[in-house]
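Mind having a look at this structure? Questions to follow.
With one protein chain withheld, the remaining protein chains of the complex are depicted in position.
Letters A, B and C name the chains as they come in the text, with residue numbers starting at 1 for each one.
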Amino acid sequence: MKHPRTMTTSRLYGIRDLRLEQVPVPEAGHGEVLLKIASVGTCGSDVHYYAEGAIGDAVVKEPITMGHEFSAWIAGLGEGVAEEVPELTPGQLVAVEPAIPCGVCEFCEHGHPNLCPDVRFCGTPPIDGVFAEYAVMPAENCFPLPEGFTPDEGALLEPLGVAIHAVDLAHLKPGQTVAVVGAGPIGLLTAAMARVAGAGEVLVTEPLDYRREFALEYCADAVFDPKGQDVVAAIMEATGGRGVDAVFEAAGAPESPEQAARMARPGGKVMVIGIPSDDQMVMSASNVRRKGLTIKLVRRMKHTYPRAIFMVHSGMIDILPVATHHFSLDRIQEAFELVRDYGDGVLRAMIQIGTEAS
Amino acid sequence: MKHPRTMTTSRLYGIRDLRLEQVPVPEAGHGEVLLKIASVGTCGSDVHYYAEGAIGDAVVKEPITMGHEFSAWIAGLGEGVAEEVPELTPGQLVAVEPAIPCGVCEFCEHGHPNLCPDVRFCGTPPIDGVFAEYAVMPAENCFPLPEGFTPDEGALLEPLGVAIHAVDLAHLKPGQTVAVVGAGPIGLLTAAMARVAGAGEVLVTEPLDYRREFALEYCADAVFDPKGQDVVAAIMEATGGRGVDAVFEAAGAPESPEQAARMARPGGKVMVIGIPSDDQMVMSASNVRRKGLTIKLVRRMKHTYPRAIFMVHSGMIDILPVATHHFSLDRIQEAFELVRDYGDGVLRAMIQIGTEAS
Amino acid sequence: MKHPRTMTTSRLYGIRDLRLEQVPVPEAGHGEVLLKIASVGTCGSDVHYYAEGAIGDAVVKEPITMGHEFSAWIAGLGEGVAEEVPELTPGQLVAVEPAIPCGVCEFCEHGHPNLCPDVRFCGTPPIDGVFAEYAVMPAENCFPLPEGFTPDEGALLEPLGVAIHAVDLAHLKPGQTVAVVGAGPIGLLTAAMARVAGAGEVLVTEPLDYRREFALEYCADAVFDPKGQDVVAAIMEATGGRGVDAVFEAAGAPESPEQAARMARPGGKVMVIGIPSDDQMVMSASNVRRKGLTIKLVRRMKHTYPRAIFMVHSGMIDILPVATHHFSLDRIQEAFELVRDYGDGVLRAMIQIGTEAS
Partner (left out) sequence: MKHPRTMTTSRLYGIRDLRLEQVPVPEAGHGEVLLKIASVGTCGSDVHYYAEGAIGDAVVKEPITMGHEFSAWIAGLGEGVAEEVPELTPGQLVAVEPAIPCGVCEFCEHGHPNLCPDVRFCGTPPIDGVFAEYAVMPAENCFPLPEGFTPDEGALLEPLGVAIHAVDLAHLKPGQTVAVVGAGPIGLLTAAMARVAGAGEVLVTEPLDYRREFALEYCADAVFDPKGQDVVAAIMEATGGRGVDAVFEAAGAPESPEQAARMARPGGKVMVIGIPSDDQMVMSASNVRRKGLTIKLVRRMKHTYPRAIFMVHSGMIDILPVATHHFSLDRIQEAFELVRDYGDGVLRAMIQIGTEAS
């Protein structure tokens, strides 16, 4: 398969300073594939880097190419791939798992690659990501997509994977009640996935009007606006004073872990997904102890791609509505400004880079 | 609330010998309610007693009134009920949990009333059941049904509870694959409930043509006929040689536990629900060991009524199609003959006893 | 069995104001027993009330008799007890579960009486406790002690129960590593119980010299002094940079939840037992999320008495060393002052009230 020698990439130079550059197309080494990037989502963690220059102690020091929620076409196979991963063929549309765990540590061996202390992750300093025309990834990170999948759907399998992992951790029983704090793309996909997993009632809190409206249409039985009301009291009332079986914190606001804990019933579970700017998780000790809560921290995802592909392909969940806006690569800064400002009803703005396999 | 002094009841005198009798209406004691029976399902365990006179070592020695899947209207409150269970009022349609656990043993205290060694169970020797116009039960066994529930739906909450408990034990993750061996009422409700709980693909095996057709319409992605093919091989092929994540054995045939074990993937789970006539559970040791299976025996249900009511009321599952036939109490023997013979496309034949609250 | 009409009790009137009073001996009602109190531990929660007048939002408003870790002799049986709980006989030494759950709520029914929202608890406002000569409790709260048990051992079964429950929640595998933050009585019993449950290495942090020394003798492989060193760094070094499998926070200091979270390995568990004075549980979000931790809040105990009695009786654990000091009831204020000041090497100061069954 032919491909050019140089390509356009984007680089974050500092806060709100994204630039386009021409660089050589990378080469696939042993066990790797060259990918022609199709669609890339502008994840909240990208927005943290873009708007604040850091996530906790992960600070952008050198110019970096962000981007990790993506689909791509296979543009070339590195040495050994044809033999070792014969299901991959050039021209194929694939979803790509952005994490590259070490594969040999205790946590990888025990089946928890998401906890690998030596993981490398696309678009997280110092590893470049995929807001670029081409990229190279290990062959085993690529999941061929069945006929009928669109590039956007392929890219959205990544945030969907986070939602699946969060719901896996909750061990829901059919008919149990769920609350989701925050109706951004992750909160919405989590709420929708909780419903797929048998949640009986899905209650969502969110301060932005357009997101509450979207949630009500997309996945929620009821929505609650924290502006002007105590959402914890509202959810306690909606559940007859009992609280919900499982709460998913997907807002990342300083007060949201405490809110999530207060919404949970005695013996309930709180899954914390959000990334708070001040890096503090604060809860009232007497409340969480009296209810004997279990709090689970959601670290990315594990083993979710095959199930995610099946569930989207078979129509168990429709993820496309979350991709509300589309930009070409040369308008990427415009996309990030929109997302940063919660403008125009945005959920996930997708950067459409390539338009066809070759 | 007025009610007559005598009533019609049915009694099983021996194999295929069901008789109607006039007996006094029982009286509700302290903490009990008098129930005017509405609808009662003819459960497979009733059919075992009717056709074979026993289930394992539980043998019918004295004439017994069978029947335990039922709904009823409250016809009277015993002493103390009005104060202690104020949500119960005469005239109300209720679903009734047929098991009366001791409440004080280790297993009751630990939250497993279904494992209570001293449980008394409606319609299991020597306790009379509810194929009768009236019955008395503890107040706490009664679950008021919301507006819109029909008597049949109320009665079907009992087999639905078994299905919920079986699915609870499987701890499904969304998108996992499921097989169900046997498409009788329990198998069908289990398959439907597995789908509610996020099962990605639901495969059902069943030798009766009309039940396979029903399954395909009601809850299955694919059905397999054990007559003339190896259903294990067929399911292995349908799953690319891997096997399914969870298998529910709901046939009770001598060969079905082994079939269920062979369909499971390595590390998979097998939930055994069926009641085999020869009381033997046989599996190939090398197969189950090599795959490191977990086998869970499903003992009735626990804590399922509130979730069952919610799921039916909110439309998450439609259970009415399983009630295929209806008989009045004086035609009960006809109903049992039909069910015993798998006649006329029967799944659950319902005995409709009362027709209104008073 | 004869007993006097009046008795001495102690009452907390305000901060550090404990008074002795003469009051009528209470009477056992239906299903209750009259207990002649033997030995009572001065629990940390009692000390919170004594020294601060409150635990979180549970405030001492009326004079209250504290005390809930206790053993007693049965001094009289209320109506019905002889028939319903025939294993109880006057003169018997019993350990007493201090919590009286409602028994009918969802959480009680599901086997979690420790999460009952309507629980009444000995010595917690507004319920009087057992720093008194006699008390009345439900018969089912009493656990007869085998020959050879001392009153102190019976009283210490209560804090041991908390330790058992905390270790139950950790689901330790044999050979796993454990850290315990805080070597007060609960931390020490938890460390010792973790060892019983197969912990491979037990590391304890504690600022008081005498408690570290005690820990090293009693249950710890190594102890760490937070004065003058970073205990998190020390424990990471002791575990080759990996962290421990399970951490038990039993200090209740503002910084201890964060310390506990930092000591845990990726995928590890943190059991929070301590009661912080400022009622805040604070952890670094990026640390807990990156490691995908599970945090479990320890709410008292459930179903622990039979196992606790067995383990003490069979010598699996020796709990008596934790009872370091003894006072008669008329010196109770002296006992509380000692405990409040961490004086004279105190761990648990026991109030010895009665000295024989009758």
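Here, contacts are C-beta pairs under 8 Å (C-beta built on N, C-alpha and C of every residue); 3 or more make two chains touch, one makes a residue touch a chain.
All of these numbers come straight from a predicted model, not from anything done at the bench.
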Task: Residue touching the undisplayed chain, where the options are C:Ile100, C:Ala197 or C:Val298 - done: C:Ala197
- [ ] Have a look at B:Met7, B:Met263 or B:Met283 and name the one touching the chain we're not showing.
- [x] B:Met283
Open item on the list: Need a quick check: the contact residues on chain B for the chain that isn't drawn.
Closed with: 55-57, 106-107, 110, 112, 114-117, 242, 266-267, 272, 275-276, 279-286, 288-299
TODO: Provide the residue numbers of chain C that touch the chain removed from this figure.
DONE: 164, 167-168, 171-176, 193, 196-198, 200-201, 306-308, 310-311, 314, 316
Task: chain A, residues in touch with the chain not shown (by the definition above) - done: 104, 109-113, 140, 303
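Following the convention adopted for this analysis, only the chains that are shown with their structure count from here on.
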Task: Distance from chain B to chain A - Cα centre to Cα centre, in angstrom - done: 42
TODO: Express in whole angstrom the distance between the two chain centres, defined as the mean CA positions of chain B and chain C.
DONE: 44
Open item on the list: Residues touching two or more other chains, restricted to chain C: which are they?
Closed with: 106, 110, 112
